[in-house]
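I am attaching a structure below and will ask some questions about it afterwards.
All protein chains but one are shown in place.
Chain naming follows the written order as A, B and C, and within any one chain the residues start at number 1.
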Amino acid sequence: MRYISSGHSHGEQITIIIEGIPSNLSIDIKKINEELKKRQKGYGRGQRMQIEHDQAQILSGVLFGKTTGAPIAVVVKNKDYQFHLQYMEPFAHDLTNYNPIKVPRPGHADLVGAIKYNFRDMRLVFERASARETVSRVVVGAICKQILALLNIETLSYVKNIGGISCKIDFDKTYIEKSLVSMPSKTASEKAMELIDETMLKRDTLGGICQVEVNNVPVGLGSFVTDETKLDAKIASSVMSIQSCKGVEFGDGFELSNYFGSQAHDEISYEDGFTRQSNHYGGFEGGMTSGMPIILKAVFKPIPTLMQPLQSVNIDTKAKTASHIERSDVCVLPAAAIICEHTVAIEITKALITQFTSDTIEQLIDAVFNYQKYTKRF
Amino acid sequence: MRYISSGHSHGEQITIIIEGIPSNLSIDIKKINEELKKRQKGYGRGQRMQIEHDQAQILSGVLFGKTTGAPIAVVVKNKDYQFHLQYMEPFAHDLTNYNPIKVPRPGHADLVGAIKYNFRDMRLVFERASARETVSRVVVGAICKQILALLNIETLSYVKNIGGISCKIDFDKTYIEKSLVSMPSKTASEKAMELIDETMLKRDTLGGICQVEVNNVPVGLGSFVTDETKLDAKIASSVMSIQSCKGVEFGDGFELSNYFGSQAHDEISYEDGFTRQSNHYGGFEGGMTSGMPIILKAVFKPIPTLMQPLQSVNIDTKAKTASHIERSDVCVLPAAAIICEHTVAIEITKALITQFTSDTIEQLIDAVFNYQKYTKRF
Amino acid sequence: MRYISSGHSHGEQITIIIEGIPSNLSIDIKKINEELKKRQKGYGRGQRMQIEHDQAQILSGVLFGKTTGAPIAVVVKNKDYQFHLQYMEPFAHDLTNYNPIKVPRPGHADLVGAIKYNFRDMRLVFERASARETVSRVVVGAICKQILALLNIETLSYVKNIGGISCKIDFDKTYIEKSLVSMPSKTASEKAMELIDETMLKRDTLGGICQVEVNNVPVGLGSFVTDETKLDAKIASSVMSIQSCKGVEFGDGFELSNYFGSQAHDEISYEDGFTRQSNHYGGFEGGMTSGMPIILKAVFKPIPTLMQPLQSVNIDTKAKTASHIERSDVCVLPAAAIICEHTVAIEITKALITQFTSDTIEQLIDAVFNYQKYTKRF
Partner (left out) sequence: MRYISSGHSHGEQITIIIEGIPSNLSIDIKKINEELKKRQKGYGRGQRMQIEHDQAQILSGVLFGKTTGAPIAVVVKNKDYQFHLQYMEPFAHDLTNYNPIKVPRPGHADLVGAIKYNFRDMRLVFERASARETVSRVVVGAICKQILALLNIETLSYVKNIGGISCKIDFDKTYIEKSLVSMPSKTASEKAMELIDETMLKRDTLGGICQVEVNNVPVGLGSFVTDETKLDAKIASSVMSIQSCKGVEFGDGFELSNYFGSQAHDEISYEDGFTRQSNHYGGFEGGMTSGMPIILKAVFKPIPTLMQPLQSVNIDTKAKTASHIERSDVCVLPAAAIICEHTVAIEITKALITQFTSDTIEQLIDAVFNYQKYTKRF
């Protein structure tokens, strides 16, 4: 299973092609759109999120409401396109009022992208190096979650930390959906929203940490046999490739550097199948799923587009100058959590489809359920 | 460029095949062996490291001392094999005195591996799911470092934390080579060795954090254009696939969740080429190298083989039982740092070979130097 | 470089995403459309080709008329969609007048596809397993040909044989464009058209052989070092994957079985660079381009959709029955030649982009021209 997207931040649409989805999967387009909506919500988002109401449209690879085994094309239109049409049309030629972008924004791909691809206008970078592209992960992940649901595998995500505010007291997962910042704590949510308000006044931005959990994953996805077959490594790569992600850890992660071995290892017991008495390792042993919940944390740096200028340089004149200011979000952690969750759902689905017979969804369900019976009896 | 290894922890040898190395590279085998020696050193290592003195032997792909462009076969013999010959010979049939391993060790791949591959003897798992296999990363990485040296790219690694002891005072990179625990601080090194002594007495183990730095990397390795072309994501994957690694971060990593955007972003300036005024992002912007030093941290869990038993279960009888005890190291962070460094060297070399003309080493050097002249002038 | 397409034979559109095209390539959309037009022409084509006038539309990955290095989305609409809308809309639910296809056509993917993907309606197979999909090769190949043109590499294709009529006399490449069957011979063209007329009356179909030539390819694309790096093998795979292709050969191909070695080998000479005195091997030595023209022949079986029924079986009742009859072309060799040519152009471009520095088109041109200077001097 693999997907590829094409599209610009202010272009007509994001186009996605997904290959390797089993045949005969009933696609629920409403569920995809619900996930797209979650990607747009969250306290601290800017104006654009009020313009866009992303809707996925499937063009091919689905017939009579079911997948055909063939590549699936999905489109998400950009409502914002109408305001940028003049220069965002691929063969735009009347550029009378168009000004190329000459000052790279710190923390963005602008400068490196322009050097790499030899551009004198950084729009050619940031139209692609944009978080807008993450709609593709949500679309693909939402289809994957429909497969996972048939296998009783559940994913969950939430925000663990915004600008240093973490969820230490009144931890309550049922609160996540109520929280405007997707945190599992009323106290933390309120503090985080206060911090967002203050930060907005300072014209600054915030980062944070989100957590993804996956329950009921079969034992033994991925393999220890080579460096390239470890599933935790693949997930780490896929999550790290999300815009603004700067770190990934499983289970207790970096905290494990402070433990003795006797405190860290998850002891093994047996009750109607093998289990562990703790989950410090976040559901992975030897690069394979252990059957315990997958626990992953990822850190996202603060949004690089500020309402206060940072120091930069004009790429033509080389003059010191303030970087370009654009309206921007203050904090996108609730969206980041959703994107992480869908990214992990994609990788779990890939692992299942790779490991089990899966030309058809019926085969995949059969193969996984038979395997789970076997692992239970082992 | 890609490599694959085969071999068992107590087998005759680790066999490695590396493909995609440019032709005409002079191979210095002594340098490979020096790196293999570093992998074996460190305060807190157990008995086995006194038996093994790893030596790489190149069998093919090199003629007259230079690479030929063809796949390279390298062998590292296991001195320990002689003690395990009776059952480790691939077609061993006199198993009179051999006892299959029935009790999985917590924190190891033993149990999951046995379930996945349908084994009733967990030796079939741990002979492969072993840190012994990391010699292959060091061999391949040491060849890659010979390429990087020709491009003036330097890698460095050290230990940042052992069991909670970190290098906060008297930070001194020149001390790394003197430190028996590869820490850049005399004070921290001494404290860490004390902790290792105490831990050994307690029959326990320790984990920690190591750091890798890469200097003088060209701007623009990797690309933002798809989720799969980001170089930081590839490095994260490759490091996470090292045995016992549970987290990876770039630059300030998880700390970035506590910063405002205005504190986090690396402002851009120009002095004989573009540069940054700080390096919170650890040398990556938009999944591409920014030209600043690459800074990566990775956490390693405590060694799972303890001298004190942990709770486990016999896979046949399902009876609760203490896990298997073996002589073991207390702490392998100095080795982990070396392995991380070589892993990162491999990924940087892969990125260079992918991006630049590189059938021959002459072509690669030319292409990179020309590109660096261009990036300087941009 | 890679591309993927999605779309149905009678669906709304074919959607293509191409990744890995260098930045800064000026795209000439008219040239793409000219190639698409060639794909539709040829004596012996059926009614549908009068409905479709394929037009490529680029949606993203191109800005200000140039590639950006990012994936490129291209769409080719199906004019025919309007007649099939009722059941070809992905979530069609009013199927009142729709009849599932129950009788597989011999020579088609219908039956095997239905078994593999567990369908009881073979439309779910043939909407994808359709020669309509070859528009994607022409679109991608036409972009590649724009790259090749900048490197002075030229591709040419023609029909060598239709139903046994081959071009033995009055061979004249300048006639190809005039010939309604794309043959380089007036005599053969006329005979072939007569045969097509007769075949149409018999309600039968014809296959044939086409030839692709590529001139001025650099020496040394591809490599002998592994089974997977040989360029002739990659081209063979890509051509064999064209619908209806059943054989591929280079140079004198199967005829070489009748030669002595002394007749077969292309002797080496030197005149302002190395050359060969003949080209029996079709431009490849050791899986690498030799610098001589690439000569490839491919055979296409007769079109499997006949106007006269073949014997088949109803997949539900298992009753013997005549296969489904549809209006169809009699012979598509002129189109096959164009598709082959574009397929080969894609593989040559892939090889160039893999082998040479190619983030930007400027880099690629520089790298190839420098290399060609070097090969000339060798």
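Methods note: a contact is a pair of C-beta atoms (placed from the backbone, for glycine too) under 8 Å apart; a residue touches a chain by one contact, two chains touch by 3 or more.
What you see is a predicted model, and the numbers here were worked out from it, not measured in a lab.
The chain that is not drawn here is touched, among residues C:Pro22, C:Pro90, C:Pro184 or C:Gly220, by C:Gly220.
Listed residues A:Gln57, A:Thr187 or A:Thr226: the one in touch with the omitted chain is A:Thr226. Touching the omitted chain from chain A are residues 19, 69-71, 220, 223, 225-226, 355-357, 359, 363, 367, 371. Annotation for chain C: contacts to the undisplayed chain at residues 4-5, 104, 106-109, 111-116, 125, 128-129, 137, 161-164, 199, 202, 204-209, 219-220, 223-228, 230, 232-234, 236-238, 240-243, 246-254, 256-262, 264-270, 274, 276-277, 280-282, 285-291, 299-304, 306, 308, 310-313, 315, 318, 320, 323, 375, 378. For chain B, the residues in touch with the chain missing from this view are 4-8, 11-15, 17, 19, 23-24, 29, 58-65, 68-73, 87-88, 90-93, 95, 116-119, 123-124, 127-128, 359-360, 362-363.
Just so we're on the same page, only the chains that are shown with their structure count from here on.
Spacing of chain A relative to chain C, judged by their CA centroids, is 37 angstrom. Multi-chain contact residues of chain A (touching two or more other chains) are listed as 4-5, 116, 128.
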